[in-house]
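What you see is the complex with one protein chain gone and the rest in place.
Here the chain labels run A and B in written order, and each chain numbers its own residues starting at 1.
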Amino acid sequence: MEQFLFFLLSLSAIAFAVGVVVVKSPMKSVLSLLGSFVALAMIYLLIGFQFLAAAQLLVYAGAIMVLFLFVVMLLNLSDVNAVFDAPIRVLGQKRIAIAASAAALIGMIALFAGGSVQASESVGAIPAEGYDQIEYLGALIFSRYMIPFQASALLLLATMIGVLVLAKRRRDSASDVNSEEPAQ
Amino acid sequence: MMDDILPAELPLFAVWVIKAVVIFGSLISAAGITTLAERKVSAWIQYRIGPNRVGPFGLLQPLADGVKFIFKEELVPDGANRLMFRLAPMITAAPAMMCIAVIPFAGEVVIGNYNLGNLSITDLSVSVLYVGALTGLGIYGIILGGWSSNSKFSLMGAMRASAQMVSYELTLLLAILSVVLLAGSLDLRAIAESQASSAEGGIGVWNMFLQPVAFVLFIIAMFAETNRHPFDFAECEPELVGGFHTEYSSMKFALFFLGEYCAIIVMCCLVTTFFLGGYDVPFWDSAPWFIQLASFVAKAACFIFLFLWVRWTLPRFRYDQLMGLGWKVMLPLALVNVTVTGAVVSFGWSPLITPVLAVAALIPGVILFARSNPGEASLTGHALSEEGSAS
Partner (left out) sequence: MLIDYAPVLVLLAVVAAFASGGVIVSELLGRTRPAIAKGSAYECGTSGIGNARLRLSIHFYLVAVLFIIFDVETLLLVPWAASAKSFAEAGVGGIVFAQVAAFLFVLGLGLVYEWRKGGMTWDR
């Protein structure tokens, strides 16, 4: 059952990820990415990481994807082909990207097949609270990882200031955006 | 005779299916009853009679509505993205309905010889996170519905709804966090039981008395989160027709509608669990499960009534007021409340002083707010006329 679910979820995660690149409409691309994230969260759950799964859903699926959607709508790329196709053809980026991904895939398969990367030992049944018990996480955050924890606060502060500066500048200079102000 | 046919013990899978079907069925019926209750309550408040044709006192009205929805014509607007247009109602309704899985309705259920376990579809050790993750996903159906309709009203409604849900979700999560701090667990059942008088090491006081600030914040946030009046900007009729479901008809519209009512019911169940002791029956620790269930339903019903009452009593906010309230009042208050509760729990003080401390911490904040923003103390923004003429 777990094996079946794992393969189902991995396949859908990969399929959605491919969809992100293949699909033309940016909106569908974002939704495809969302699907990929949800499948990934369920894989985390399947291997016993409850908090990680929830974090994936809350932050990536619930917050970052909303931002992506808003950005797609903000830019309103209705005629995507005109924007993207020309430079891609000129530079041959598509072919390079495909070649690079194929090389990476072959490399990974070679690593696993060659035995350089060992699958971790099977540890039997997943403990009742999963591998990332909340209390264990809490203890780690506030002892071993207390500096990264504080650093994350600074990072978030920097983000907050940065985004405000960008948004304010945009609002001041591009008055045409302001005057349209449609969905107030 | 029954004993001969039925097995001595139900297989686990059967228990899952029974619970899922029964609880989901109850949720849908409750949503139907709430639609009727809404019309009856509004009629009562406005001194009308309300629906009274279908069945005695109009009790079968939801059923008639449901049948009508099924037989109505499906309209898909030209230029709409057909696949997403069809998917959107399902994606909206599903997260709200899935949340019901972790709500603890009562303790152990024993019917005849069968022990069905605790009355909830499941008990997760991180059910608070489960609820948080699902509420976050509820936004997509709305954005998708608004965007795929190819209608301006729909898109505006969807954008408003999503920005508003996103803003108030933070307050919701932070209010829950202060309850989690007191209970020391992310399990909804453990949180409910920690408020019972029989709880080990507990003081047997409902969180609404220990966490008045979080309680009020949660109630306000849940109104905004479910896009209900006085925060129903997603479908603010005079401005946006129907909001994100302007173009929807038939069963697809019904799913949006059901999703909204399911979200309301789930929120009422959550507030009951977090702040009113869940299925705790005051002064009766060993109540049988059906009494516990009745107690839970009664508490949740009070909040559902609150939703209806508020809708027909308060005027609607203005959108900038709503966002201002969310970011400038609710979020800072929630942060202060979490900090104060954290201090109380961390230093091992009695939780009884939390409300005193929380209110004491709020007073200077309120004074500062009123002083630094004399114009905004009433939460009104500036220069609305400018925006109005521009658009």
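For the reader, a short list of remarks on this structure follows.
Going forward, contacts are C-beta pairs under 8 Å (C-beta built on N, C-alpha and C of every residue); 3 or more make two chains touch, one makes a residue touch a chain.
None of these values were measured; they are calculated from a predicted model.
Although one chain is not drawn, the whole complex shows that of B:Ala106, B:Leu144, B:Val180 or B:Ile304 it is B:Val180 that touches it. Checked against the full complex, the one of A:Leu11, A:Ala104 or A:Ala167 touching the unshown chain is A:Ala167.
Mapped onto chain B, contacts with the missing chain fall at residues 16-17, 19-21, 23-24, 28, 69-79, 86, 89-90, 93-94, 97-98, 100-101, 121-125, 128-130, 147, 149-156, 159, 162-163, 166-167, 169-170, 173-174, 177-178, 180-181, 184-186, 241, 246-247, 250-252, 254-255, 319-320, 323-324, 327-328, 331-332, 335, 338-339, 342-343, 345-348, 376, 381-384, 387. Counting the whole complex, the residues of chain A in touch with the unshown chain are 2, 45-46, 48, 50-51, 54-55, 58-59, 62-64, 66-67, 70-71, 73-74, 76, 78, 126-130, 134-135, 137-139, 141-142, 146, 149-150, 152-154, 156-157, 159-161, 163-164, 167-168, 170-171, 177, 180-184.
Everything below uses one rule, namely that only the chains that are shown with their structure count from here on.
Once the centre of each chain is set as its mean CA position, chain A and chain B turn out to be 28 Å apart. Across the interface of their complex, chain B is touched by residues 27-28, 31, 34, 38, 41, 50-51, 53-54, 57-58, 61-63, 65-66, 69-70, 73, 128-130, 134, 178-184 of chain A. Put simply, chain B touches chain A in their complex at residues 84, 124-126, 129-130, 132-137, 139-140, 143-144, 147, 152, 155-156, 159-160, 162, 166, 169, 186, 319, 387, 390-391.
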